[in-house]
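To start, the structure under review is shown below, and the notes come after it.
Heads up, one of the protein chains got dropped from this complex, but the rest are sitting where they should.
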Amino acid sequence: MTRYETVIGLEVHAQLKTRSKIFCSCSTQFGADPNENVCPVCSGMPGVLPVLNRKVVEYAAKMGLAIDCRINRTSIFARKNYFYPDLPKGYQTSQFEQPICEHGHVDIVTAKGPKRVGVTRIHMEEDAGKSIHSAHDNASYVDLNRSCVPLIEIVSEPDMRNAEEAVAYLKAIRSILVYLDICDGNMEEGSFRCDANVSVRPFGQEAFGTRAELKNLNSFKHVQKAIDFEVERQIDLVEDGEQVVQETRLFDANKGTTHSMRGKEEAHDYRYFPCPDLVPLVLQESWLDQWRSELPELPKAREQRFLSQYGLSSDAAEVLTSERDMAEYFEAAVAAFAEPKKIANWLMTDILRELNQTGGRAGDLLLTPQNLATLVRMVEEGAISAKSAKDILPELLLTGADPEELVKAKGLVQISDTSALAADIDAVLAENPKELADYRAGKTKLMGFFVGQIMRRTKGQANPAVVNQLLAEKLK
Amino acid sequence: MKISPEEVAKVARLARLDLTPEKIDQYAGQLDGILGYMDKLSELDTSSVEPMYTPVDQISVMRDDVVRKDFTREEILRNAPETDGAFFIVPRIV
Partner (left out) sequence: MPDLTQLTLTQVRQQLADKSRSAAEVTEAALTRIQATEPKIQALLSLQAEEARAQAKALDAQGPDAAKPLWGVPLIVKDVLATKDAPTTCGSKILENFRPVYDATAVARLKDAGAIILAKANMDEFAMGSTTENSAYFATRNPWDTSRVPGGSSGGSGAAVAACQCYGALGTDTGGSIRLPASFCGIVGLKPSYGRVSRFGMVAYGSSLDQIGPMTRSVEDAARILQVIAGHDGRDSTSVEAPVPDYVAALSERGDLKGLTIGLPAEYWDKGLSPEVAEACGAAVKQAEALGAKTVPVSLKLSEYAIATYYIIAVAEASSNLARFDGVRYGLRDKSAESLIEMYVKSRTQGFGEEVQRRIILGTYVLSSGYYDAYYRKAAQVRRMIRQDFEAALTQCDVILGPVCPTTAFKVGEMTSDPLQMYLMDIFTISTNLAGLPGMSLPVGLGRETGMPVGLQLTGRAFDEARLLQVAGVLEKNVPATGIAAL
């Protein structure tokens, strides 16, 4: 296995969050009824012409600036010609020889340490429509709402060497897109799509092996599984003395395998040529200066700041800045209760677990950062036990209820009152004379027993720290 | 022979056209003549000439990111050979 090196390149298609499409004024709103957001231009009717949306250019350039690309002052739109029902003009308007951005990079962190992944290019293009296939009436249903929605295609260098690096790269790219507020980064809804080019070669060989293109990767897990499967498949082939075929393979999420898309793969000849209906795009320096000044704090910069400003561990800083939502949530919570490490801890354990289960985003949480801060404050001040806090967290997440009110309603207010607890302690010691005698005789382990009894007596509401302290004094 | 019948057939497939063998031969012959004529261009030294893809000089023509809806779905589907009023319907795509 270690005789082979894996080479991975990734192509990301990110839908840009403009209001209107790239070449026409139809809405890009997701979820509309089929063919409602369609006009003659994006349905490729005879005689129609494209007009470029300036916001698309701004967003594409900003992504290029964010990942240190060279921004090409002049770029050209080209036609990529092929036939498909969801491609109304029979060509996709894209960029070929002169894309808007080139030669950038993204820094990722892997188990082995930091790594720089090159980005070959970013270019603008229009999306295609969608088809739904019906088996029982042997037909396909074409919806052009998505036709002409703006995309940027981000092509990486073949710098990644395993699935972990690939996923780290994708997360970094997505994070930046979301930070820039130019893309939703939603893999399930299709606003962030990824294809992987995977090949293997014997260690030490310079020439690349034949690569397969993997499609239908709808989550980071899929990406990782697909790559792992594909690498093994290719190595098996090569070791058996067979050839890897250059082809497109679909990932089957149920089986965790990849399979070839077509029996006979006819190489595409896209016959690219500059689109005569569009003129060259020449970027003015003043636009670039303006866009550069508008860039928000990007994930890496924010991560550094979290390290220094909040004193977080590098692990925490990385996790909390990986999603812009989460970073903002964190900072809002800290603004309400200035205990960054404690808040970080809550976010990275319980909250993150919840988000992973539901697949939601920090920005969607019903539990507001302020309310989380309140909850954490209540624990720190002893108003509620940590256990109780964790117990009510699911309900807080589900309902967005106010923690103080919920604690009160459930009668979970922690008893930290020393005199009240002293009474309970006396009661427990009185009820267990044998154990008390054993303790005084040397069985110090029984301390736990007493604590347990006191907790039971107070229905878990006694503040354990206070109990321990008082008990220790009494038993002296 | 600049373009063979095989090449004509291949190109026809790319263009989604079905040609009879007679047509393929006929087109091959005609296209051969036409392409031969186009070889004239190699007489010119264009090594320092930028290609001109459009006669106009303007650059960066763009529009604002504003939504408009000027057509109803019915109008968009009106000329469709097959539709259920919501989708364009085609024979199953594989």
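Annotations for the structure displayed:
Should a chain be cited, it is by its letter among A and B, assigned in written order, with residues numbered from 1 in that chain.
What we mean here is this: a residue touches a chain if its C-beta (ideal position, glycine included) is under 8 Å from a C-beta of that chain, and two chains touch if they have at least 3 such contacts.
These numbers come from a predicted model, not from an experiment.
For the chain left out of this panel, the touching residue among A:Tyr4, A:Tyr59, A:Tyr91 or A:Trp346 is A:Tyr91. Contact residues of chain B toward the unshown chain are 3, 7-8, 11-12, 14-19, 27, 30-31, 33-35, 37-38, 40-44, 46, 49-56, 58, 61, 63, 71, 75-76, 78-82, 88, 90-94. Even with one chain removed from view, chain A keeps its contact list with that chain: residues 40, 43-52, 79, 81, 83, 85, 88-91, 140, 142, 269, 271-273, 276-279.
One rule holds for everything that comes next: only the chains that are shown with their structure count from here on.
Taking each chain's centre as the average of its CA atoms, chain A and chain B sit 40 Å apart.
Those residues of chain A whose C-beta lies close enough to touch chain B in the complex are 18-20, 25-27, 33-40, 43, 51-57, 83-85, 131-135, 138-144, 269, 271, 273-274, 276, 278-284. By the touch rule above, chain B contacts chain A in their complex via residues 14, 16, 53-54, 56, 58-71, 73, 76-77, 84, 86-94.
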